[in-house]
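Let me begin by handing over the structure; questions about it come next.
Part of the complex only, each chain left as placed.
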Amino acid sequence: MKTGHAHLYIPGPTIIPEEVRRALAVPMQDHRAPEFASLLTPIRYDLRPVFGTTDGTIALFPGSGTGAWEAAIANTLQAGDRVLMARHGMFSTLWVEMAERLGLDVDVVDVPWGAPCPVETFARKLAEDRDGRIRAVFVTHNETATGVASDVEAVRAEMDACGHDALLFVDGVSSIASVPFEMDAWRVDLAIAGSQKGLMCPAGLGVLALSPRALELAEKATMPRGYFHLFDMVNAHAAGSFPYTPPAPLLHGMRAALDRLAAEGLDRVFDRHHRLASGVRAAVAAWGLRTVAESPACASDTVTAIYTPDGVDAREVIAIARDRYNCYLGAGLGPLAGRAFRIGHLGDLNEGMCLSALSIVEMALNAAGARVPYGAGVAAAQETYAAPYTLRVVDGGIAAE
Amino acid sequence: MKTGHAHLYIPGPTIIPEEVRRALAVPMQDHRAPEFASLLTPIRYDLRPVFGTTDGTIALFPGSGTGAWEAAIANTLQAGDRVLMARHGMFSTLWVEMAERLGLDVDVVDVPWGAPCPVETFARKLAEDRDGRIRAVFVTHNETATGVASDVEAVRAEMDACGHDALLFVDGVSSIASVPFEMDAWRVDLAIAGSQKGLMCPAGLGVLALSPRALELAEKATMPRGYFHLFDMVNAHAAGSFPYTPPAPLLHGMRAALDRLAAEGLDRVFDRHHRLASGVRAAVAAWGLRTVAESPACASDTVTAIYTPDGVDAREVIAIARDRYNCYLGAGLGPLAGRAFRIGHLGDLNEGMCLSALSIVEMALNAAGARVPYGAGVAAAQETYAAPYTLRVVDGGIAAE
């Protein structure tokens, strides 16, 4: 029998804060009453800074982030539209599949799992696309399967450099609310988040942010849409409601989560994720293991995927952590199955939590046959976490020294 | 400031049982761990008797019942397919709209709001459709907007009578788990329920049950589908999981709700709904008011829509109940706005709860200008609830005497 609390270090759903947990425990309510509007409207307003937007439109779709992907595509593109996408992990692969299913003409750039979005290849393809056939560029901001962060700002810079006016879509499901995201500054047209990652709620709400340009395009959309019809949603939202019965408890949870983010301060939230992730990466180095992320420059601050040594099955590491130590790690997905495991380090997290994950991983690695000195990774992370740190003002914001 | 508990008598979300409420309050968990499969698989199994099926396939889509509607259509029909539908309330109207958006060729039969599905018209149209152009017949088992129950069994009988082999789709969102539903006996091909009605959970899961024939058709489906792709879901379900992050707390709630339904016994659940509804209807009669349901024969056992007297604005009745008495009633929708209000009486309900609804309605009606003797409706319902009753065995089941 498992005892003690579960150590949940998958990259979502994340451990939710106590305030969110209590906020979720509301009785059922009338979603057509004025009180509901008073709940929904400020949530949509307060989600804007989390996306880094002041004029974006927020739509909350009951469902998972995958549903928000579909809403994004079906409301702004037409079947046959050409889009530019990279495939470098399980979630970018599924996104390509979704786009193809919905009839888009996807120009897929395959890069190794572990690499970020290939900005240069994108730049070249955009420059070559003189007649503007590419209608949209899709970027996976954080590949949850590989722990790789991509540079959305650089993609935008290349689009600008060649004067390409394609739409810019970003999957921020495992990045938004945990790392800096600048929808307005990067001129992102469609960004997607899910309730169960940095927004520190259970799964059940896909969050879509649309630029004014995307919203305008949606008025001419022709793809068949039912559940994900954008104007059903934004018109209902404007009246403080939903076009169908919403998961109201989740909205109370979202309210509490947004209040926490505001209380901590987004800059401090981002800094904390960076610091905690740095400790995890220091541990990986101390173990003598390799991250799936091909370089520190693209290492994600929300999840770290780690290769096991040759001969050590990552599935066994995961099973030992789970069955002996009540600890849940992310599996290696697709081609990484058995070769890598993942530590999620996002949401409502602190140093002690990361250290418990690392200390359990050390035991599980050894039990699975890897030779990792006990305490070595923990010590490396402790050095990181114990170091005095100051918040540095960067570009009007605050970043870690 | 509102005090005391809210009196929630809308037709969903319904008041949830304490066991469900506590079951929802779980910490987050790994939806890819074996424990999750051990949660999901029995839920799907135990949903079968609720739908009255032994060989149906259950798919749970994160989202609202509307999403399950889309999943039903998109996975079994093609654009251009002719379907036969009735329009006799807001939800059947929205269903027609959904079908048209997805490209179906809808043969709409308009009947007055308050009437049930026009079985004879359907029979005639089916008989006339000698070349079998009608691919599916859609029936709204319980029109939540009007409080009208339709006779699915009769529709099936007419289909059989003329040998029509169209699919039979049933919207059971506000009927399933509250009134008898016999998917197998009525040879329903696709039935839809939502978590927030008779299943006594918060909103957030659309439940789809497919007959073997519907499942087979789904293999040849051509409509573009992403989020609602049936085989993504049923294949993941077969492995004890979901194709994307599910709202896990809801599944714990569903587990508790199914346990309660089983403990009470479905026949007793149905009988209780009938008895409680009978009391509400007795009250309406005692008040001298009319139900929107055109006859007792089609009156719903889960929701009663009631016309206010001439000159009395139903919106005012609702606002008074809400603002003075912390009681939430359903609004008249569409053409019924201002003319009718609704009392939801489904889910985890008992006599005292119905009586509190009726006693508040009496005060709100009077305050809004209707002349309804205090206590008159309550007394009529009390007579009903106080009457000794026995469970009668009918067709191998149990029904109220």
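By letter and in written order, the chains are A and B; residue numbering begins at 1 in each of them.
Keep this in mind: contacts are C-beta pairs under 8 Å (C-beta built on N, C-alpha and C of every residue); 3 or more make two chains touch, one makes a residue touch a chain.
These numbers come from a predicted model, not from an experiment.
Since all chains share one sequence and 2 are shown, how many copies form the whole assembly?
The entire assembly in this structure file is built from 4 identical chains.
Here, only the chains that are shown with their structure count from here on.
Could you put a whole-Å number on the gap between the CA centroids of subunit A and subunit B?
36
Please name which positions on subunit B make contact with subunit A in the complex.
5-6, 8, 10, 12-16, 21, 24-25, 27-33, 61-67, 69-70, 73-74, 79, 98, 101-103, 194, 196, 202-204, 223-229, 243-250, 322, 328, 331
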